[in-house]
Each structure stands twice: as C-alpha cells, then as structure tokens.
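Missing here: one protein chain of the complex. Every other protein chain is in place.
A and B are the chain letters, set down in written order, and residue numbers restart from 1 in every chain.
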Amino acid sequence: MSDTQKMVKVYVMGEAYMVPEGSTIVGAFEYAGFQLKRGVGCREGFCGACATVYREKGDYKLKGGLGCQTVVTDEMYIAQIPFVPADKPIYDMDEITPDAGTFMNLYPSVFRCVSCNTCTKACPQDIQVMDYIQAIIKGDIAEAANLSFDCIRCGLCALRCPAEIVQFNAAILAQRLYGKYIAPKSPELEVRANEIIEGKYVKELEELATMEKQKLVDKYYNREIKIS
Amino acid sequence: MKENIKIPYFPGCTLKTKAKNFEVSAIEASKMIGIELTEIPKWNCCGVVSSLSTDDLMKHIAPVRNLIRVQEMNDSGQANGNRLLTLCSMCFNSMKRTNQRVKNKPEDMKSINDFMYLEKDYLGGVEVIHYFELLDEEILGRIKEKSVKSLKDLKIAPYYGCMLLRPKDIGIDNPEEPSVMENLISSLGGKPVKWDAKSRCCGSYHTVNNKDIVINLAKGIIENARKSGADTIITSCPLCAFNLDNRQKEIIKKDHGFRTMPVFYFSQLMAVAFGLKEEFIGLDGNYIDPKPLLKEKKLI
Partner (left out) sequence: MYPEYMQESIKKVEATRPDRLELARKLGKMIYPGMNKQEREEVLNENHPDYKAEARTKVRIGPDKGMVMTTEIAEMLERYSRIDIKNFDLSKADIKTDVLVIGAGSAGMSAAIVASEQGSEVLLATKLRLGDSNSMMAQGGIQAADQADDSPIIHYLDVMGGGHFDNKPDLVKALVNDAPLSIKWLEDMGVMFDKKESGQMVVQPGGGTSRNRMHSARDYTGAAICKVIRDEVYNRADKIKYIEYTAIVELLLNDKKEVSGAVMYHLENKQFSIVKAKSVIISTGGFGRLHIRGFETSNHYGATADGIAFAYRAGAHLLYMDSVQYHPTGAVYPEQIVGFLCTEKIRAIGAQPVNKDGELFVYPLEPRDVEASAFIRECNNGKGISTPSGIKGIWLDTPLIDQINGEGTIEKELPAMLRQYQRFGIDIREVPMLVYPTLHYQNGGIDINDRCETNVPGLYVAGEATGGVHGRNRLMGNSQLDIIVFGKRAGQYASERAKTIEDAGNLSLDHVLAYNKEVEALGIERSKVSPIILPDYIPDHVKAKQLIQEYNGTLI
C-alpha cells in the first residue's frame, strides 16, 4: 500500500477501521484484520455467501448488498449476515407438477404475498422478486423461472419479507419445474443419448485411444472445422 | 348500436390457475358481444387472502398497485375510461373495498403512497366494477341477439353468494332481492329459478380448515336448488364454485343417495348459448361433469 493511498473510515460491527478507498466490503474486512470464514465464497458475485447489511453516512436506510461487490464509502456501517436458516421442504421432482398447486403444498407462504415489493428493493441482483412471486401465485411457472433465473440465494429478500416467504427456495423450484417439465426436451440429445447407451461409439473410441501418437496428431490437425 | 367496449381487466390468480375455464369462456363470450377485456400488465394478486384476517394497511398495498396499473394505462392512452373490471366476485369485493377505503381516508392513501415510493402515487381516480355491471339494456340486447342455442329447457339457479352483494355500499345489486343474474339468464333464453338459497353463505374459506361446515352448507344449497326445480347452478366466484361443485365429492361420500348437480360459471353458459367451440366453454374444468346435462338438453 503506497503512502498516497486515500483511506476511508468504516465501522465493522460497530468498530471503526481505516481502509483503502475503493475496497469492497469483503476487502475492507480483510484489511481490518479479519480472517473471514463465513460471509465469503466466490468473491465475484456468483454464490450469495456475502450478504451484508450496511448504512451509509447521512442516510437512515438500511441497505443490503453483496460484500464482494459493494464498494465501501466513508463512514459506512457494515455487518455481515453469515447465512439465512430458511425452510427448505423436500420433494421428489418426479412426483410434482409445474403448477401453482405444487407451491400451495410446498410453499404456502408464497400465497400470503402482500405485494409490498420490499424483496425487489432488497435484491442485489436487481431481480424483480415480487413479480416472480406473483407469477408463481398466478401459476405462470415459466415466467417465475425466467424472472428468478439470476438468483444467487443471498437471502436478503427473505430476511425482509413481511409475509415470511422464502423467495429463493421457491425460485429454484420454479426453475427446476420449468427445466424439467415446461421447456421442450432436446430431440437431438435424446437420439445421441440412446446411441451411447447402445454403445455405438465404443469401438471407434477404443481405436483412437490406442492409436499411435503421430497418427492421432495428424488426424487432429487435419480435422474438419465446422463452426458457425 | 353503441361502440365496442375495451376495458382493462383484472383476472386474479384463481382464474389463471384453478378456474381457467371461467376466464376463457368469459373472454371469448365477451368478444361475441363487443366487449374486449384487456389484461392489465404486471398485476398482483388482489390480496383477499390477508384482508380476511387482519385490518392493517398492508393488505391494501396489493390492490392499490393494481389500481396504479390502470391509472398508468390511462395516462399512457392504453385504456380510455377509468374502470377496472373483474370477473371473480372476490377480487371485485376486495379491490373495491380497498379503493373505497383509500378514497375515503386520504391519510391512508398517503401512507400507502409513501410506502410505495418507487411507484407513481395513486390518485384515487379508478373505479372497480364487476362484469355484471356492464350488463345494461344495450348489452343484454346483444346477448339475446347472439344466443343461437336456446337455453329454454334449462332451469338455472343463479347463485350470488355474498361477495357481490355485501357489504351494501360495495354490492352491485339489492342485497335482499338481486336480479342481475336473472336478467342475464333470461337474455340467454334460459329459465331463472326462484329459490331461497341464492345469497346464502357457502362457507367460504372454511373449506380449507373446516371442510365439514362447507359440506353441510353446500349440500343445503344444492338441495334447495333441486327442490326449486333447478337443473344447474351458476356463479361468478371461483370459491363458491369450488365449494358447490368440487365438494359434492365429499357430500356423496357421506350421503350415498345424494344426486349431484353441475355448477357453471355464468360465462360458460354464455359460451354455450353463443354456440362457441367446446375449448372456449371449458367443460373439462368442472368437477361434476356437465356434459350429460348439456347433451340431454341438446346444447352440445
């Protein structure tokens, strides 16, 4: 760290620390001397492990964000949320159907949504959370799957929902129902999978596997390239 | 003749799930008489579920959001007129109640608008109506004109339930002697049955936790209809339909001598009378199979 580095003050769990300007919240924790065990996973905005509540200088609002993606500001208060112990019912994907009834059984709380939109405001992924919950209520599973696709399960929506809905768990169910039952099956995959089960490529693969190296190299550099 | 009516329409969640036959028949039959229902964008469930339990402001947020959608449609010229139409009696009741509450209590309106600061303020200009309120003389005339299959042999008991009529300042008709459904039936060429149970309670949400209450009430209602000479009952509420139609399964279990009776959404009979395709009538969605009755009366 050079001497010219500009520093800002952040309050980690209430205690003040000076950290370099431009640090992410996770980076600020580390700079302050915390060896993080919880509250960090991918460090790139994909896993949702780093849900953080923060408040900025002069603002009364408690905001939620991803610790690995949010840059600290001067006089920011930060507190991590190590995990959300949300309800996760168990189901057999072969026994359920892609409709509102399935959610009525597994996530009845979804139907208590009062449309306050707090979840959408909380979501660091800019997902229209309320809309996907409403889509489930309407039985539009495809829409719910589509809208919720980017959910990384950070839990911030569920923490703030007055109706005690576990949005992210409902979301993955909607996505799986869509992928399994609503999206058309891939016809060419079906054909190829059957060929493989019948052992169609075994012999030829064996030949390649035992081929003399130079022959294989030639075959590789002479292979036809057909990409579009 | 008046011009066609194009009106913003709120389906409600049940019409998108359990009562698809209600929606399809209503939309298609309406087209025949020059009424186009435009589904409002990004609507929310009306919130009736919570409105029955508590009395805080929270429950009014969802309906107000829907009203804002109509307001936006007006502002952007997608709709003319300030009306929002519902088919389901429950949706009608809960949204109209909210609308009245916020119109009458500006402080509540402000609280809700403040809470939803990301939305435009609701200004109170929308009017919530039920489909039946469109049925003026002009429209009834069109219905008569389009009814190619006569329902004259069909004796129909109109079931109002409570959501269309109560409380009084919400209701669309005289709570003691309503007549809109009778007028509709007559225009379709059918025979409205006079009966005592037409606005008797069906048990409503007790169907979830206290099934037996509903089973007894429903049995009484259906038997009253039968005694009064009805072949069938019509309704405009998916919950009534569920209680009167699906619950007959349980009634039979308890009373082996019970004779089942088909229950229709009013719009299904419109579709029948207009001679629409069967997929637009949506008969597969009914629990007690109505086809034998319709065949017997030579209607399909």
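Side notes on the structure shown:
One rule holds for everything that comes next: contacts are C-beta pairs under 8 Å (C-beta built on N, C-alpha and C of every residue); 3 or more make two chains touch, one makes a residue touch a chain.
Only a predicted model underlies this, so the values are computations on that prediction, with no experimental measurement involved.
Partners of the chain left out, restricted to shown chains and counted across the full complex, are A.
From the options A:Gly14, A:Gly33 or A:Gly58, the residue with contact to the unseen chain in the full assembly is A:Gly33.
Think of the hidden chain as still there; on subunit A it touches residues 1, 22-24, 27, 30-38, 40-47, 49, 69, 71, 83, 88, 90-93, 125-126, 145, 149-150, 152-153, 172-173, 175-180, 183-190, 192-193, 196-197, 201-202, 204-206, 208-210, 213, 216-217, 219-221, 223-228.
The rule is simple: only the chains that are shown with their structure count from here on.
Across the interface of their complex, subunit A is touched by residues 11, 13, 16-18, 42-45, 47, 49-50, 58-59, 61-62, 65, 115-116, 118 of subunit B.
The residues of subunit A lying in touch with subunit B in their complex are 99-101, 111-117, 121, 130-131, 134, 137-140, 162.
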